[in-house]
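What you see is the complex with one protein chain gone and the rest in place.
Naming follows writing order (A and B), and every chain is counted from residue 1.
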Amino acid sequence: MKRTHALAGIALLFLAALCFGAGVRAAWSEEKPYPNRQITYMVCFDPGGQSDREARRQQPLLEKILGQKVVIDYKIGGGGALGWRTLTKSKPDGYTMAGFNIPHVILQPLQQDVGYKTDQIVPVFIFHKTPLALAVLETSPFKTLKDLIDHAKKNPYLVSVGGSGAYTGYHMATLRFEKMIGTKLTYVPYTGAAPQMTSFLGGHITAVFGASDDLTRYRDKIRVLGFATEKRFPGFPDVPTLKEQGFDMVEGVDRGIAVPPNTPASVIKTLESAFMDIAKRPDFQEEQRKGGFIPLAMGHEEVKEYMKKMTELYTELAQGLKK
Amino acid sequence: MYIGNVILLVLNLPLVGFWARIALIPFPILGPLIILCSVIGAYSIRFMLFDVWVALLFGVVGYLLRKLHFPVAPLVLASVLSQMLETSLQQSLLISQGSWLIFFNRPIAGFFMALAIASIARGIWLQVRSHAPEVAIDDADE
Partner (left out) sequence: MRSQRKCDLAAGVFIALLGAVVILAASQIRGDVEERLPPRTLPYAVGFMTLAGGLGLAVKAYRFHGEDPRIQWPETDGWVRIGVNLLLLALFTAIMDPLGMPITTGLYVAGAIWYMDRKRVVAALLAGAGSALVVYYLFIRLLELTFPLGPLGRLGETVLFSWDLLLAGFADALTWTNLLWALVGCLVGTLIGVLPGIGPSAGIAILLPITTMIPPTSGIIMMAAIYYGAMYGGSTTAIVVNIPGEASSVPTCIDGYEMAKQGRAGAALGISAISSFVAGTLGLVGLTFFAPLLANVALAFGPPEYFALMFMGLSLVISLSGRALLKGMIATSIGLLASLIGRNPLTGAARLTFGVVDLMAGINFISIIIGLFAVSEVMINVEKAAAHIYGTKFHGWMPTWAEIRRCAGAMVRSSGIGFFLGLLPGCAPAVTTFIAYDVEKRVSKHFERFGKGAIEGVAAPEGANNATSSGGFVPLFAFGLPTGPALAVLLGGLMSTGFSRARCSSRRTRSSSGRSSPACISGTLSSWC
């Protein structure tokens, strides 16, 4: 009996020491410069997706540069909305950051109440871009963009175009394209890029507006009809842009990092330079290109300008599309 | 990968004794530990406290359902399946432009639908024939 009491006593003492140590540490760590404890990197999409893989690629590099542990945390839901909403409610001390996407964070609040507003997302950096392109299967009877458009004109609604999610960049692209060719298509939303591509490869939908990295992965099985970019995409040099074919449309998904509103400028600067270091590495850029991404290195101010421009553009587009 | 499979068998068979012993822990200690694991598990899904409250609520619901002899399995499967059910329904109707025949025109889909309808019909037939109260046979509590 005495022995177990002693054990219990030791256990309690241990716990007390821990708490005491925590108290001491608390006082000490407040004075050290940022960052002085672990940082949480929120990923707003499913594990295994592009955001997650990107985060895990960056994690060891960030830890080395910032000298603190970087912990990846998942807040999945609502096509990213849950994570971004949580971000805007987090403490703006620089210890919470999240991966974010343009145009998602612009389009979502425009369409419905998602619990956050676009200007609450404070961007720190954008590290890559995946432009969208219209593609059909290699076995499809449509050899050029014109074939597809003619068919669509003769059969409104018959041509199904797959995309990831509703009111996302993919949906926008389809709606804009619909307006430009003057006939109705059917947009079929999927819960992510992976189910979209699976269904497409199985021939259940006629075409897709796919992201460049997905298209690069399946390049043997598909025929890309046009890229929604300013210039030809380096990974597919033979494919004309939609602009060349008469449709002025530029659409893509940019991915970056954001922090909560009111985060101090010094903190943003530290994070920005960390990501800038990573983005400037040639091996990082090479990996991005191989995967079908366009590596970018846009810092805080640049991204803010870019977001402002895009917000104006999309607000206008959204108005125009509301019949 | 196969090594993983072999290791699983080799490792777990001897451990069977150990795992089975868990049940021998006196319940006053085991109970709170199970609840602790449940809370950790529920919280780790999305790191939201809301999920833990849901687990608590469904604990009460589950208790009631079991007392009243309701089968729990369909509830579980329904909640797992429903998201996929709904998204495929929406997507199918979009592709078929509103026609519900799409589920019967295609061979594979038609096959599964036929199985489903046969199964429901058989269930109803058995129900109408018997006149017992609504007690689930495969529930065996207490």
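FYI, a contact is a pair of C-beta atoms (placed from the backbone, for glycine too) under 8 Å apart; a residue touches a chain by one contact, two chains touch by 3 or more.
Note that the structure is a prediction, hence the values are computed from the model and not measured.
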item: Contacting the left-out chain in the complete assembly, out of A:94, A:131, A:189 or A:256; value: A:189
item: For chain A, residues in touch with the removed chain; value: 4-5, 7-8, 11-12, 14-15, 18-19, 21-23, 25-26, 29, 36-38, 40, 46-49, 52-53, 56-57, 59-60, 69, 71-74, 77-79, 81-82, 108, 111-115, 165-167, 188-191, 194-195, 197-199, 201-204, 217-218, 220
item: Contact set of chain B toward the excluded chain (per top definition); value: 1-9, 11-13, 16-17, 19-20, 22-63, 65-98, 102-103, 106, 108-113, 115-117, 119-120, 122-124, 126-127, 130-142
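Operating definition for what follows: only the chains that are shown with their structure count from here on.
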item: Mean-CA-position distance for chain B and chain A (Å); value: 33
item: Of all residues in chain A, those that touch chain B in their complex; value: 73-77, 82, 157-158, 160, 186-191, 199, 204-205
item: Sites on chain B touched by chain A in the complex; value: 46-47, 87, 90-91, 94-95, 97
